[in-house]
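Quick one: the structure is below, questions incoming.
With one protein chain held back, the other chains of the complex are shown just where they sit.
Naming follows writing order (A, B and C), and every chain is counted from residue 1.
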Amino acid sequence: MIHDECGLFGIYGHADASRLTYFGLYAQQHRGQESAGIVSIDEEGAYHSYKGMGLVPDVFEEKHLQALPGTIAVGHVRYSTTGRPSLANAQPLHVNYKGKDIAIAHNGNLVNTFELRRALEDKGAIFRGTSDTEVIMHLFASELCRGGDMLEAVRRTCMQLKGAFCLIFLMEDTMVCVRDPFGFHPLSIGHLDGALVAASETCAFDLMDAEYERSLKPGEIYVASSEGESSQMLDGIPARPRQCIFELIYFARPDSYIYGEQVYTCRKNMGFQLAHESTPDVDFVMPFPDSGVYPAVGFAQCAELPYEHAMIRNHYVGRTFIQPSQSMRSFGVRVKINPVRAMIDGKRICIVDDSIVRGTTMITRVKKLRELGAKEVHIRISCPPVRHPCFYGIDFASPKELIAANYTLEEIQKKLDVDSLHYLSIDGLLRSVMHNDSYCLACFNGEYPVPPCRQCGKHQLEK
Amino acid sequence: MIHDECGLFGIYGHADASRLTYFGLYAQQHRGQESAGIVSIDEEGAYHSYKGMGLVPDVFEEKHLQALPGTIAVGHVRYSTTGRPSLANAQPLHVNYKGKDIAIAHNGNLVNTFELRRALEDKGAIFRGTSDTEVIMHLFASELCRGGDMLEAVRRTCMQLKGAFCLIFLMEDTMVCVRDPFGFHPLSIGHLDGALVAASETCAFDLMDAEYERSLKPGEIYVASSEGESSQMLDGIPARPRQCIFELIYFARPDSYIYGEQVYTCRKNMGFQLAHESTPDVDFVMPFPDSGVYPAVGFAQCAELPYEHAMIRNHYVGRTFIQPSQSMRSFGVRVKINPVRAMIDGKRICIVDDSIVRGTTMITRVKKLRELGAKEVHIRISCPPVRHPCFYGIDFASPKELIAANYTLEEIQKKLDVDSLHYLSIDGLLRSVMHNDSYCLACFNGEYPVPPCRQCGKHQLEK
Amino acid sequence: MIHDECGLFGIYGHADASRLTYFGLYAQQHRGQESAGIVSIDEEGAYHSYKGMGLVPDVFEEKHLQALPGTIAVGHVRYSTTGRPSLANAQPLHVNYKGKDIAIAHNGNLVNTFELRRALEDKGAIFRGTSDTEVIMHLFASELCRGGDMLEAVRRTCMQLKGAFCLIFLMEDTMVCVRDPFGFHPLSIGHLDGALVAASETCAFDLMDAEYERSLKPGEIYVASSEGESSQMLDGIPARPRQCIFELIYFARPDSYIYGEQVYTCRKNMGFQLAHESTPDVDFVMPFPDSGVYPAVGFAQCAELPYEHAMIRNHYVGRTFIQPSQSMRSFGVRVKINPVRAMIDGKRICIVDDSIVRGTTMITRVKKLRELGAKEVHIRISCPPVRHPCFYGIDFASPKELIAANYTLEEIQKKLDVDSLHYLSIDGLLRSVMHNDSYCLACFNGEYPVPPCRQCGKHQLEK
Partner (left out) sequence: MIHDECGLFGIYGHADASRLTYFGLYAQQHRGQESAGIVSIDEEGAYHSYKGMGLVPDVFEEKHLQALPGTIAVGHVRYSTTGRPSLANAQPLHVNYKGKDIAIAHNGNLVNTFELRRALEDKGAIFRGTSDTEVIMHLFASELCRGGDMLEAVRRTCMQLKGAFCLIFLMEDTMVCVRDPFGFHPLSIGHLDGALVAASETCAFDLMDAEYERSLKPGEIYVASSEGESSQMLDGIPARPRQCIFELIYFARPDSYIYGEQVYTCRKNMGFQLAHESTPDVDFVMPFPDSGVYPAVGFAQCAELPYEHAMIRNHYVGRTFIQPSQSMRSFGVRVKINPVRAMIDGKRICIVDDSIVRGTTMITRVKKLRELGAKEVHIRISCPPVRHPCFYGIDFASPKELIAANYTLEEIQKKLDVDSLHYLSIDGLLRSVMHNDSYCLACFNGEYPVPPCRQCGKHQLEK
């Protein structure tokens, strides 16, 4: 599973703005490892920016932070998408328009990029990269050109966007945060020493002891300027939000709050529900680390089975390593996690994991467990089968590759060579969260809140 | 706790020798992050070596492996010691003596380095670094000079060494592995496609699907040459080995076998014993990740308490990050692990960890849990109090800093501000392992199998 | 003197296109050290680009060339300008417009950037950097949008540009080279193995044994496409070109042909004319290397005085070095060139150099010669006094700093502390070249062929 996700962080009114933004990105590194960037505004209103490819601690050195002075800053980490990774797509996007600096950081995926871009190009706009953000920037500049103040331009820009967007705008001395009307992706606010902080996930607040306040509402526009903070709403907010439930299942850090939900608790509940739905007769429960740990803990508690941590993760796998030779091809999997042989031999094992996308990794791992003597292997997945593509930011494999979109449960069980297989039901999933009527379930049931229009065009564009 | 530990890997008779050594080091990266090196012997007997400061994947690029041809190779990862980190101390040590190349890789700590070095210097030997290995190399060259073959020289060299040593020697086309008579540190052998492999820990074998055979015996000399493999013993092997039990408690990877023991099983047993000795009345058990996970799992099973994984580790902390400003000093701790707030508030918690050395980190973490609303915090430690320094390779803090060497249990409990504190007893610890009469317990009871002689001299040397 | 100059290279129809472009830039490295970039078009029409900050051999590695396949390529080296050096300003500029890739490389300086940019911004255009090239790209896209083919769009774009521009456009499978109507900067064409090559200077052709054909004419548009090569002219070509004579005096490499003139010969002639105008009674003539060498050689021949090479240039000064401490501040000058003491003591010396801009370096060097015992120091400058700013690409110091704009000859002579000082006359300068009615002399006489309009606005923009 590849995510078209990103992490945002903004801070308004703190002497250490860029340094705190650095740490805010560091805490959200799991949301994007391809590139990182920060834009700051100094005391005299001048904008400074620095971006680079790679992890936050590799992109930024002390000297870069020194060159990002001021009390206002916005940062962004970007995940590798289907498009070619490139510095041209790194964010925040920072341009100069009529002598004014503008910076925009974006998380999410629009479904009308193609139309918007073509319309802009027909008016003469030119593009350097392939990101949605560049389209949003062009729209914003057009709206500024049409007249009205920054907030009006933000509002008119957002009205034209279809799909998922969490945005942070910087212009002059104002910072504006927006969540799209369906609230597809998370954005929360808090305060630190009187300064406003905004982040995709609250783990960024914890790191700096900022006080978490609340999730922005779907469709909310939150403004910080020299005149203080204020909130207003976009027009046409739908009755029911459609927040991405995959953030709770897999993507967010378990110690974060998002959408006002506590992620760890939700994941543990999913394990609980899963055990309620189907508990096999086994010697113990174990996760595939790290994502399976939290539902496995809930599963073991509910099923009253021993929890074992019998797959060991190598702490150093984040780094690229030299390719093994042809005869060592299966190394890749083993480099990341390795089973504890003594725990496997002769055992009936229930494995809890958060999802199966293509299934290839799962097949290899189960095969290894069988080689080590596992008597029975049962798989429990803490979400329903993923059968439909996501157009709002989670970049699953293409429908052709999604194992659940192409095979029945029995066929998958056979392919994986496991003794039993159960996916959490949609009902069980919704029982695991608090606000159970506010989530997008399109990847499970194909009910898209915003129809994907001509997305193929977009993909052609990116080729 | 800083370890003066290292990781060894050797392979004899495989076409992919240096590449497999690379992966053997990668799997043992936790045994040493300061430097990494590989020496290989090509088909014509020429030696090639490459060493660098940093992690294995950062030190070696594809071109370096290309420049390490041949079917015989030895690799080494080195931990940061009290001495200044320096390329001069990186291993394997590779020299030319009388037209022959010699390479030595060493894990462990000698107690008579000072005397040996002074004696060698009186005969004119000069030293580039401060490592024991350079002393061993000089002794070995002296013994070669005195006459006899390589094996005799290895044997006579080892007879002069007091303390802990696992060694791999390369000379001409021969590889010799040795464990010291007390077997302080682990070294195991296996086979892969007919080639001999040797490693400090068997997790290196798993990565490459090599077959684990057995631990070398304390005092064993294992030889691989063009004439095949053979084994012999050093003279004067003591009746009872003294293997470092801290490898089982903390240092080794849980999926490894060392000394013929399975590490995960030992650690889980320690948790079991600990629960037998003292189970508090709490809502749940949780570890400080990652080292506390395995005893915590055992503890929870024995105590029949829920296991929670409520401290979240940031996967990217391996990398150095920019210093926080003065006002963010406590960041350091939070960057590494962060508690799940929702799980802590109002709860009675039992934390299982593997050790307390100075106690400072524990104090900060408990304080944070109290701030988040923990009602009770109970600490259970899966080893006895560390009261004595180690002279054989585990570099604890100095005795002055060891909290258990300076305070009573009650005082420590008060300093940590916890509701109860219990350390595993020595008896409980020994019940957790199989070969319970073969371990060194000096750091717990002060009974040193090899008297530390003039170690102060050594430390003066390193200043 | 800081130059706002650049080097261009283009090649159409050669299997080694990007590699030859690399060498074409390497040969023209003196035209720009800030950044380097190459765009190539592969067999299927896909565009590939790579740019970086620094020197050509530092920016490009083998792997980058591998990733620039195809038979068509354009490269650019950029000099450090008054604007902040930034990857956003590096060239060629490569964008996507309506699904088509466009790349533009530009050498020169427009005088109506400010107006053009404001007009574009009023139509909604946004800018990432501060370069003229981005403005040209926007105009070109607008013209494409208005309809007509690429050549028409090029033509209509160029009609709007005022000032100096040598341009190479790439679109689809067509390459278009243009020189502005006054021909401010050089651009020559040649052939190699049947492929068209274009370069700012012919030293790029020599390196690859390409055959030099001719200089593009001022106002010429030269097209290479799948249909072959063809030439046409812009409208409104002035009767008299105004080519930058400073390229001949200082900027171009002496082994190049530009504007159809041979640079070495021109410079030697300037020395000849200079000696005709004013030969002092001295022991020998010497240059300040390297730029003074060629007029000094001509001067010595004409004056029948010994030529000495008594100032030694350090070959390694291209690289940045660590700052000297406060007490070593004058090091900077000495690091670059150092006089041969034995040649200076007691001697009457005539120094030939190509220009004096601020005069500070000259003052320091003369002072050093006096310290070493020079009896007399006479300065001869191979161009007239620079009294006026250049708006077309040569970025002299600001008028306030130009020594010749603020002091009389006598005052300068006194400031430099020299026994005599003579600048080449404008007449002498024109006698040194072949096409003496085709040059811009604005920096000497203030007669600007294209009036600088609101250039201050431009500079404000760049601040």
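We adopt the following convention: contacts are C-beta pairs under 8 Å (C-beta built on N, C-alpha and C of every residue); 3 or more make two chains touch, one makes a residue touch a chain.
If you're wondering where the values come from, they're calculated on a predicted model, not measured in any experiment.
*Asks:* Could you run through the displayed chains and say which ones the absent chain touches?
*Replies:* Touched by the chain not displayed, across the whole complex: B, C.
*Asks:* Among the options C:50, C:165 or C:307, which residue touches the chain absent from this view?
*Replies:* Of these options, the touching residue for the absent chain is C:307.
*Asks:* So one chain is hidden, and I want to know which residue out of C:44, C:62, C:410 or C:437 touches that hidden chain in the complete assembly.
*Replies:* Of the listed residues, the one touching the omitted chain is C:62.
*Asks:* Spell out, residue by residue, where the missing chain touches subunit B.
*Replies:* Spelled out for subunit B, the touching residues are 87, 94-99, 102, 118, 121-130, 137-138, 141-142, 145, 461.
*Asks:* Quickly run down the residues of subunit C that touch the omitted chain.
*Replies:* 16, 19-20, 22-23, 26-27, 29-30, 55-58, 60-62, 65, 203, 206-209, 253-255, 262, 264-265, 290, 293-294, 297, 300-301, 306-310, 312, 314-316, 318-325, 327-328, 330-331, 334-335, 338-343
Methods note: only the chains that are shown with their structure count from here on.
*Asks:* For subunit A and subunit C, which third chains touch each of them?
*Replies:* none
*Asks:* Any idea which chain sits dead centre by C-alpha averages?
*Replies:* A
*Asks:* Based on the averaged CA atom positions, which chain is farthest from subunit A?
*Replies:* C
*Asks:* Using mean CA coordinates as chain centres, what's the subunit A-subunit C distance in Å?
*Replies:* Whole-Å distance between the two chain centres: 48.
*Asks:* So how far apart, in whole Å, are subunit A and subunit B when each is placed at the average of its C-alpha atoms?
*Replies:* 37
*Asks:* Among the residues of subunit B, which are close enough to touch at least two other chains?
*Replies:* Expected reply: no residues.
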